[in-house]
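Worksheet: the structure to be examined is printed underneath.
A single protein chain has been omitted; all remaining protein chains appear in their positions.
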Amino acid sequence: MYSYDHKIRVRYGETDKMGVVYHGCYPLYYEEARTEMLRSIGISYLELEQRSIMMPVTEMHVKYIAPAYYDDLLTVRVSLRQPPGVRIVFHYQIFNQNNQLLNEAELTLVFVNEATRRPCRLPQALADVLAPYFDK
Amino acid sequence: MYSYDHKIRVRYGETDKMGVVYHGCYPLYYEEARTEMLRSIGISYLELEQRSIMMPVTEMHVKYIAPAYYDDLLTVRVSLRQPPGVRIVFHYQIFNQNNQLLNEAELTLVFVNEATRRPCRLPQALADVLAPYFDK
Amino acid sequence: MYSYDHKIRVRYGETDKMGVVYHGCYPLYYEEARTEMLRSIGISYLELEQRSIMMPVTEMHVKYIAPAYYDDLLTVRVSLRQPPGVRIVFHYQIFNQNNQLLNEAELTLVFVNEATRRPCRLPQALADVLAPYFDK
Partner (left out) sequence: MYSYDHKIRVRYGETDKMGVVYHGCYPLYYEEARTEMLRSIGISYLELEQRSIMMPVTEMHVKYIAPAYYDDLLTVRVSLRQPPGVRIVFHYQIFNQNNQLLNEAELTLVFVNEATRRPCRLPQALADVLAPYFDK
């Protein structure tokens, strides 16, 4: 298992008239956190794309527990519980600055070859850096 | 069961560099479609709020099957399969103009009293207009 | 001069905690309105792009006069006051359902050749359909 904490400050424009972060804004937080998680192990998502590998999201499941408010400093905890194959599953927990759990999510992405638009195996570089975290 | 079809045209700003609608934009489509579905049976979500009833999303589950593209004219099919209680579950299917299924989703919202911020029963007016669709 | 009115319903997610449409959401409304204006004269922006002509925004000037609220049914009036050349300038006025003027804007876009990423002349088809509106 590999886990990474990333901090995000809530923007005003991400709130709605209920006074809380709009439920539809969290996918952007999840995206930012997994990009930084990959960067933390030396993988640039941008470079993956430049090598013609795309990672579209195929499934997203979010449970909203408590709201986030404007200017909250959120901790987005993103973790990999299984070594990725054709798919990679990111688990999320978001906490506010009082360490209150706000929501949990699970996003599944697939590795896709840009040219063929068909699923492909994960890049070897990514498999290599992740391997130590999933050894028995 | 009550089902309603609502059309949405994809905006340029809703696409991402992959050339398709960003996965995080669909919650806005789901929101717009359920508002119009409620309006179609004479319920204004705005008026619910003005009577101090809020409907936060507590769970969202999306399966992305195929991408939507800029300027696509989407049909968002939103349906209620069970009569709502404290919760209301909206089921979604989005089709493009070629009738291809792009994604499916299920969103759960709860009725909340604005003052107490506690769950409450659904408004009687909403229960009444929906009743005929769920009678045996 | 050519002028076109397009209706847009405000989404919940487009409001912010002030209870009004976030100022940063209007560019999406302007975009949707000019696309529909072009469609009204037989020009598809999507087809322009497919013929390798892009139209990036180079300048945007907005004056916010009054707020828009959730569920407002806005009229976005978009007009061309001058025949386009390498640039095309769209003028906007947004009104709510009470005919109150909410904001005014001016957006400048340039025609760009996708391959060279250099400015280019406007497509002849567009020049032709617009010509009658600017003849003395």
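When the chains are written out, they are named A, B and C in that same order, and each has its own residue count from 1.
As a working rule, a contact is a pair of C-beta atoms (placed from the backbone, for glycine too) under 8 Å apart; a residue touches a chain by one contact, two chains touch by 3 or more.
Because the structure is predicted, anything quoted here is derived from the model rather than measured.
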### Message
One chain is left out of this view; which of C:18, C:86 or C:101 touches it in the full complex?
### Response
C:18
### Query
Looking at B:29, B:45 or B:70, which makes contact with the chain not pictured?
B:70
### Task
Spell out, residue by residue, where the missing chain touches chain B.
12-13, 15-17, 19-20, 22, 24-25, 70
### Message
Suppose we count only contacts with the excluded chain; which residues of chain A make the list?
### Response
9, 11-14, 27-28, 31-32, 35, 44-46, 49, 70-71
### Query
Footprint of the hidden chain on chain C, which residues?
18, 20, 22-28, 31, 54, 56-64, 67
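Everything below uses one rule, namely that only the chains that are shown with their structure count from here on.
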### Task
Return the chain whose centre of C-alpha atoms lies at maximal distance from the corresponding centre of chain B.
C
### Message
For the two copies chain A and chain B, what rotation in degrees overlays their C-alpha atoms? Round to the nearest 5.
### Response
180
### Message
Just the number, please: Cα centre separation of chain A and chain C in whole Å.
### Response
34
### Query
So, what's the distance in Å between the C-alpha centres of chain C and chain B?
28
### Task
Could you list the positions in chain B whose residues touch two or more of the other chains?
27-28, 31
